[in-house]
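Omission of a single protein chain aside, the complex is shown with its protein chains in their original locations.
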Amino acid sequence: MGLNPRGASRRLTANASVDNTEAATPAKSRFTKFLAISAVLLILTAACSQGDQSTWNPAGPVAEKQLLLFNVLLWVMVVVFILVEGALVYAALRYRARPGQPRPAQVHGNLPLEITWTIIPTVLIMALGIWSVVTLWQLEEPPESLGEVLEVTATGHQWWFEFEYADAGGGKTITTANDLRVPVDTSVRVILESDDVIHSLWIPRLAGKVDMIPTHQNHLWFYADSSKIETLPATFLGQCAEFCGLSHALMKFEVTVLEQDDYDAWVEGYGKPPVLSPLAQQGQQVFNANCVSCHTDKGPDAAALVDGRVAGFLAGGKIAPGPNLTDLATRARFAAGILDLNEENLQRWLENPDEIKPGNYMSERASFYQDGVNTLSDDDISAVIQYLISLK
Amino acid sequence: MATLTGVLARPTSHTGVWSWITTVDHKRIGILYGFTSFFMLLVAGAEAGVMRAQLATAESDLVSPYVFNQMFTMHATAMVFNVIMPLSASFFNLIVPLAIGARDVAFPRLNALSYWLFLFGTLLLHAGFLQNQAPDAGWFSYASLTEKPYSANAGMDFWSLGLLVLGTSSVAAALNFVVTIINMRAPGMSLMRMPVFIWMTLITSILLILAFPVITVGLIELTMDRNFGTHFFMPQGGGDPLLWQHLFWVFGHPEVYILILPPMGVVSEILPTFSKKPLFGYPFIIWSGITIGVMSWAVWSHHMFTVGLGPVANSVFTITTMLIAVPTGVKIFNWIGTMWGGAIEFKTPMLFSIGFIALFIIGGLSGISHAVAPADNQQQDTYYIVAHIHYVLFGGSIFGIFAGIYYWGPKFTGRILGEGLGKLHFWLLFIGMNLTFFPMHYVGLNGMPRRTFTYTDESGFQLLNSLSSLGYIVLFIAFVIFIINFLRSSKKEPDAGHDPWDAPGIEWSISSPPPEYNFAEIPQVEGRDHYWIVKEKAREAGQESPAEAHVDIRTIHMPSPSYWPIIIAFGVTWIAGGLLTHYALSFVGGAIAFIGVIGWGNEPATAESEH
Partner (left out) sequence: MAHAVEPAHHTEVEHTTTGLNHRKLMMWVFLGSDCMFFGTLIATYMVYRGQSLNGPYPIDIINVPITTISTFVLLCSSFSMVQALAATNANDQRGIRLWLLATAFLGAIFIGFQVVEFNQFKNEGLTLGTNLFGASFFTLTGFHGAHVTLGIIWLLAMYILALKGRVGPSTSLDIELLGLYWHFVDIVWIVIFTLLYLIAGFDAGPSPAGG
């Protein structure tokens, strides 16, 4: 505060000369504090990684290998971060201008340093890159060592997933919607297609995603590993991971991993005629009159049938490819994994589907919807619901 | 022809609204770009606010998916094309001629045309909002979602046509700056003596010129699919949706380097000034920039790792993408080297520059994790990618741009922006940015896909999303602080002087704000950091280094204002707009543009009356 500049500078000079280390220590202690906080934050936030859809919780070798690659990279990144960010913060603190400091040495560069810090990252990156490429090739197809492969074709639709088993077991064809059931400890190879726009099939705990592109046939594979799954049957969540329109966020599915016996039983029982109460029989008639053009309820969908529905939809007709409803009542959820399957939800859905899933084609195209509202009688709707919950 | 152009007398005034509409002065054009794009930053930021409000709670019904999808599409599209690119263009305009010792750019009227095309293109892009038909298929608008019937309303046409007009603006500006930088440098300023910002402008401009035509073709093909019956990307007609992706990303990847290289240039100018020592490893920073520019053409399919290109393609792009990290790292090391051993002054421009490096390191590192194709299969299309994007574009580009505003602002306004509010702005932005975007790394890897308007209670995404939404509020406050700082500083007495930072660039040797002709005498450049050399010599000779003296403007012939640029821009925009309304209007727009070109051709650069 004094107006004596020489006095002030003398004091400052005195301080500076007494203690170069004193000037450095605040910087050093600030720096150590910074390191400590970063480490704590990183660990804390890592603890946040949990969940049924989490990539940090692999249940099979594909997701596991992908996570391993990521974890190694993560630690490399953490180390690089600490080093580089640390150097940045250190430089900022250590080389803060002190009052009266002369102009620092006008260094223009350092060739050996440049070469070093170009070559070392290049080597490191190439090593990681080569390992990545090797992993990439390893993950391309299910290895023979894992045994027989179950093939399923998944077709993306706006906004639901169609799963077709050409041979689920014993030559039997099965079509489901949003419901992928697989036996444990079996390689499942999923062929990926789409009938309208680009979608993406993603089951984070089992495998990274691959896109479903019209006119293309992609594939991914996964293997549900019993040693990584606590109890069976186990359910894993999947979700569409490529923006596909209005209700992209509401396009989900479930993967149910079963013991081999349970899986075989499911295959065996698929499509068997349901036991129907009188009301359900009435509902079956309502269903046959109004729903069968888009929804199959009696077994698998033939490819030609689905193609016909797609063509009709594109031509502007009162039709669209709808989820296969065979054995609907054996599913936990419907409407592409967003609603629990129960009478109340079915009622809400049938009455005004657009409120639950904006843009859905049922209320847009089906003839018994006017302005999105169901025009069937309450009786008919109740009957159909009874029918639907009898489908098992 | 003389009668056509003689209808309206050539503008001569240098004051008033009309003088701004007809200006060809690069400094004014830079200011026009700056204000327009800052306004768009607020618009796009508001769109982000809607999203964060919606995602703050699980299963929220604050906005419908219809609105939400428009928000994320327009937020990103505007941020890329209406904010970051034109803010960089603002800097190009304001700084390039001054930093190379020129009186203006090579083609002043073309420069003005670029601005008006930008303004009108931006309006066209956003015009869909007026009809509640804003584009809503995401900023990269993948086919076949963008085709009819899946995108039945006109939103995608607003998108395509708006971007086509904006593209012509960018290419015209890039052509101008390439010629300016190559051909109008002061004597003695060889390429390796140019400021780093000028180098980055040059590389960016070359990337623009070569990359935009690719997306231009894609946009034309999409427009033709939607309106003229072709099937370029429509599966029903044999088209392949992947062709769109290739076209988009061959443009799109160089585009992201277009977004980051200029702010890197800005930071490269600021660090030496406030470290009081030259840039460390100047040639290496330059060569890294050139390498990044060249390699940016070889990595595009890393955006397509999940589309099934096959292991060969994915392997190649994994390797090339990982390699492009090396020159970026080299730059970062050299920036740290600049600070090392310096005498650092923590003025606001320096804070933002250090913040830029700190945040860009994080964004760059997460980028390396995307480069690894198998890991990317889990990361792609999740919030982990959104986190990366924002660390490099917000923590990177926006921080770099703010650094430039605080640094060069005084040169053009004559007033230094308040230090206290500036520091507050910086810290709020830094904290807000991390609070908003760091949690996204986690929520993405926990399974939250991007572009989803909601998530369930059971998903467990609520906590991290709330943090992000909280962060938005901090960011909002930061921007308010900046605006207050800017308004207050504009009202104070000029206090910058010609060289407030004791900086090395020759732009600091002239007054703040500079006279219309920039330099009274074009300097003879003796090396990099020429003005430091000049000041050093003056110090040794025991003299001061005041700003250049002003001279009578009548002795220096500057290009005269012109109304043809805005007229042509108007016509060109209507060529595009006509496709959305009545085709006849396209012909009217074409005719207006044509007349404009004839008028321009007949008009000398400097008016007779000003000789």
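Lettered A and B in written order, each chain numbered from 1.
Everything below uses one rule, namely that a residue touches a chain if its C-beta (ideal position, glycine included) is under 8 Å from a C-beta of that chain, and two chains touch if they have at least 3 such contacts.
What you see is a predicted model, and the numbers here were worked out from it, not measured in a lab.
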In the intact complex, which of the depicted chains does the undisplayed chain touch?
-> B
From B:Ile21, B:Met224, B:Ile290 or B:Ile533, residue that would touch the chain that is not displayed | B:Met224
With respect to the chain omitted from the figure, which of B:Val214, B:Ala325, B:Ile344 or B:Ile481 is a touching residue?
-> B:Val214
With respect to the chain omitted from the figure, which of B:Glu493, B:Glu521 or B:Glu540 is a touching residue?
-> B:Glu521
Check the options B:Thr12, B:Asn132, B:Asn183 or B:Gln524 and report the residue that touches the missing chain.
-> B:Asn183
Residues in chain B touching the chain absent from view | 103, 106-107, 171, 175-176, 178-179, 182-185, 209-214, 216-218, 220-221, 224, 228-232, 237-240, 243, 247, 520-521, 546, 548-549, 551, 555-557, 598, 601, 606, 611
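Criterion: only the chains that are shown with their structure count from here on.
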Could you tell me the distance, in whole angstrom, between the mean C-alpha positions of chain A and chain B?
-> 32
Using the touch definition up top, name the residues of chain A that touch chain B in the complex.
-> 45, 48-56, 63, 65-67, 69-70, 73-74, 77, 80-81, 84-85, 87-89, 91-92, 95-98, 101, 103-110, 113-114, 117-118, 121-122, 125-126, 128-129, 132-133, 135-137, 139-140, 158, 192, 196-198, 200, 202, 204, 207-211, 213-216, 218-219, 237, 239-250, 314, 316, 338, 358-359
Mind pulling up the chain B residues that touch chain A in the complex?
-> 64-66, 69, 137-138, 142-145, 149-150, 235-236, 238-242, 275-278, 280-284, 306-308, 311, 314-315, 318-319, 322-323, 325-326, 329-330, 332-334, 336-337, 339-346, 354, 357-358, 361-362, 365-366, 368-369, 371-382, 438-439, 442, 445-456, 458-460, 463-464
